[in-house]
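Following this message is one structure expressed as structure tokens.
Excluded from the complex is one protein chain; the other protein chains are retained at their positions.
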Amino acid sequence: VDMLGKHRFRYGQAETENQIGVATGLAYTTVGGDTLQIEVSLAPGKGKLVLTGKLGDVMKESAQIALSYVRTLTNDLGLDADYFEQHDIHIHVPEGAVPKDGPSAGITMTTAIVSAITGKAIKREVGMTGEVTLRGRVLPIGGLKEKSLSAHRAGLSTIIIPKDNERDIDDIPETVREQLTFKLVSQAEEVLAIALDGGFKK
Amino acid sequence: VDMLGKHRFRYGQAETENQIGVATGLAYTTVGGDTLQIEVSLAPGKGKLVLTGKLGDVMKESAQIALSYVRTLTNDLGLDADYFEQHDIHIHVPEGAVPKDGPSAGITMTTAIVSAITGKAIKREVGMTGEVTLRGRVLPIGGLKEKSLSAHRAGLSTIIIPKDNERDIDDIPETVREQLTFKLVSQAEEVLAIALDGGFKK
Amino acid sequence: VDMLGKHRFRYGQAETENQIGVATGLAYTTVGGDTLQIEVSLAPGKGKLVLTGKLGDVMKESAQIALSYVRTLTNDLGLDADYFEQHDIHIHVPEGAVPKDGPSAGITMTTAIVSAITGKAIKREVGMTGEVTLRGRVLPIGGLKEKSLSAHRAGLSTIIIPKDNERDIDDIPETVREQLTFKLVSQAEEVLAIALDGGFKK
Amino acid sequence: VDMLGKHRFRYGQAETENQIGVATGLAYTTVGGDTLQIEVSLAPGKGKLVLTGKLGDVMKESAQIALSYVRTLTNDLGLDADYFEQHDIHIHVPEGAVPKDGPSAGITMTTAIVSAITGKAIKREVGMTGEVTLRGRVLPIGGLKEKSLSAHRAGLSTIIIPKDNERDIDDIPETVREQLTFKLVSQAEEVLAIALDGGFKK
Amino acid sequence: VDMLGKHRFRYGQAETENQIGVATGLAYTTVGGDTLQIEVSLAPGKGKLVLTGKLGDVMKESAQIALSYVRTLTNDLGLDADYFEQHDIHIHVPEGAVPKDGPSAGITMTTAIVSAITGKAIKREVGMTGEVTLRGRVLPIGGLKEKSLSAHRAGLSTIIIPKDNERDIDDIPETVREQLTFKLVSQAEEVLAIALDGGFKK
Partner (left out) sequence: VDMLGKHRFRYGQAETENQIGVATGLAYTTVGGDTLQIEVSLAPGKGKLVLTGKLGDVMKESAQIALSYVRTLTNDLGLDADYFEQHDIHIHVPEGAVPKDGPSAGITMTTAIVSAITGKAIKREVGMTGEVTLRGRVLPIGGLKEKSLSAHRAGLSTIIIPKDNERDIDDIPETVREQLTFKLVSQAEEVLAIALDGGFKK
């Protein structure tokens, strides 16, 4: 489950321009779907990972998985072998007082980390949801219908979802479904290729 | 929510002169608003962050976010790249026995940290309230009416508030509203420009 | 006991090709058996072990045991004496929101670690279950019947099981039993020899 | 509140001579006031702070605040810039089995630390009570009447109290009030100037 | 008390050959005695001690005591003075899912550590039980009768017990008593001399 408590974010509109280090995720709460921002900042350091935003244990583990997956891309990203030992990474999910949990922000965290590291912006009209594994597999999530409604409401045009959720698309109201482009992915590299301004190639 | 327990501070008057490393925040308690001071001290060290003042988890995370945001300004502040690895930072919120929590001291912490680092004083007549995110976004807060009353009572003349709280201004009693200047901000840089003696430019 | 909660994985089919650093385990839940993947990633580092996948204390200890056992093979694997002090190892068990516990993934973790380190792929049609001890002894597990059914359902052809579970094989329905090859082992080296593409010799 | 449990110290007489690294505080318990000793020892080390004496969280934070405040005096005390990274500091409050809490030992801890560092003794006839903040502000405390009675009973002649407690002096019985000298302070430097043998100047 | 929960080990037969780094202990559970193996592995490292096998706090402390005692033998064992700072030690007690506690595995842990370090095997027919102290004193244990029965059942021929348990020997059924050799010890060095293949001399 992917619970964000009873509060709805007041903070759910698409960005007005492409951002570096900020990716848009889709969340599923007891009162419906919502969008959330994953913010990543980097600083010279000793390889520390700081996680904030009242994240539950599963979501904290998600961040560790996303980071370890990105570390497997060290060569592909043209980074020094000790890059991750020489930088501290902070991942924050506003709003700070709203509890958040669940594994479905995995690909969003992955994308935000890669954007922060490479300096490539993330396309502002793209939202995403999907659990990520250590080798970049994208696993299915719950609440696709509610998440799609919130993406639509926030003004997003494209949402990246796990291939294994394909069968859930027809549960989404037709008006919404027709105004959103659904990108089905099974590997995190595909997410990066779609979401990053300038694309991504291994 | 931004709870400070049942005790009112006995410590809520505006400073008598501009201070370095001390910013005035506005808090919201069950018995009304209050002002609080965020104190920051620096010392040569190894990058340790010490937080005191009976802070709750969300407020502790706020301090981490404020610090990581300030680290993204390392160049703008003219600091060495390893400045934050070579200093310990202590953030304290008196009074020590009163529990405090919530994200709304984010911009106050940010301002106090930058003041302590740069040696620029903070204007004594300025109070502020607003959640900050990792990229310096200022998010809306609750209790603006009560916070404004306490700012007025404490003798402040200017309060910095999130742009997204603009619509809450008309809930403040007219007498108070007319004696306070409201500065609406959406980015932490704007807060620094307003609150720091000598201003701030990126 | 080897409980994985009430949720069944939706993620239980055999891999479509041999993988490096990913081994297939067999789990036993209150609603039957299931397969799970153990993923291992390596990065230059300082010898840190990161464990994710909502693992219980016994399963976390299992990972430590597997790692210490593999460290005793440092010479046999042709690794530098300080290899494990110069690398961080992350072991993840998808799906991230499903709690998992028990010692029976010991040999699966062992195999995944050795595969990640050596770059030798693991045969995609092989599943395994068995507790491992510090000197590589393979201890018996529970739920062999249910685990065998799930292995069969997932399309595996060979399962490696502890020698001490031999007497439990005749509890498995004949149709399933005849389509699976059972490899009985008492030492982890035997597991590596069977599961690794290219085998293993001490 | 500044609770020390139900036990009264059996250890509450003024020192018979001036001591280095030991300051006399005034505490307030459910059964009345009491005096307590704050002991500080220094050793070559790596900047570790050890706190003992069954201290509650607020009192532990008080010690951290006192230490950070003293670190801001590094130059004034003629210390090397890395002095506090090269020494371990232990702060103990006998008696070890009596729980203690509250912020009002702040200035006592500050004084004991400075005495231990400088080797200047603390005047044996002086007791003190007051919360300290990171910039050395002295904040008001509770229980002044009870604390004054215990100071008098212990044979102290002078007590240092926060300026904001001035109005509470007239609650103290006249006989006691007349035999005690009250020193009102608003900054920790004033405390040091009064309590240290040889005084203190910034 | 020396409780191992309600489960009996299925793993309780004497080793078929002498082993290095594996000693046989005797445990006492609510359902009778049992044998257990203490496994120790060494690796180049930084002096880390890893403990697994669902050990309770008293048993974990036992391991620390055993290790500190062995460190006092650094010279006697012909080790470099910094040997223990240059190696990581892992102590595991299978089976991983069975909770274990109590101090009576102290001499077993001591023996397994010394065996792992020296490479001297432990005689396969020897079991042992006894609390160890920091200077190698062997303290009495409970459940000698049950432990002896399990040692006999497992095929052991010799058991090492604390001298202070001598008076408990006559509680053991005569058939068992006559087939076991009891070695009474009061110092850990005596245990090493008896259990290690090749003996031990200080």
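For reference, chains read A, B, C, D and E in written order, and residue numbers begin at 1 within each chain.
Convention: a residue touches a chain if its C-beta (ideal position, glycine included) is under 8 Å from a C-beta of that chain, and two chains touch if they have at least 3 such contacts.
Predicted, not measured: the structure shown is a model, and the values here were computed from it.
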Relative to the complete complex, which of the depicted chains are touched by the chain excluded from display? D, E
Using the touch definition from the top, which of E:18, E:118, E:133 or E:157 touches the missing chain? E:133
Would you mind spotting which of E:21, E:45, E:102 or E:143 touches the chain that isn't drawn? E:102
Just checking the interface: what residues of subunit E touch the absent partner chain? 1, 47, 57-58, 61-62, 64-65, 68-69, 71-72, 74, 81-82, 84-85, 102-103, 106, 131, 133-135, 137, 139-140, 164
Where the unshown chain meets subunit D, residue by residue: 10-11, 19, 21-22, 37, 39-41, 43-46, 50, 52-54, 90, 92, 94-97
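Keep in mind that, in the parts below, only the chains that are shown with their structure count from here on.
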Identify the chains adjacent to both subunit A and subunit E in the sense defined at the top. C
Specify the angle of rotation obtained when superposing subunit A on subunit D by their C-alpha atoms, rounded to a multiple of 5 degrees. 120
Taking the mean of the C-alpha atoms as each chain's centre, how many Å separate subunit B from subunit D? 30
Could you put a whole-Å number on the gap between the CA centroids of subunit C and subunit D? 59
Between subunit B and subunit C, tell me the centre distance in angstrom, where each centre is the average of that chain's C-alpha atoms. 51
On subunit D, where are the residues touching two or more other chains? none
When you draw the chains as points and link the ones that touch, which shape shows up: line, ring, star, complete, or other? line
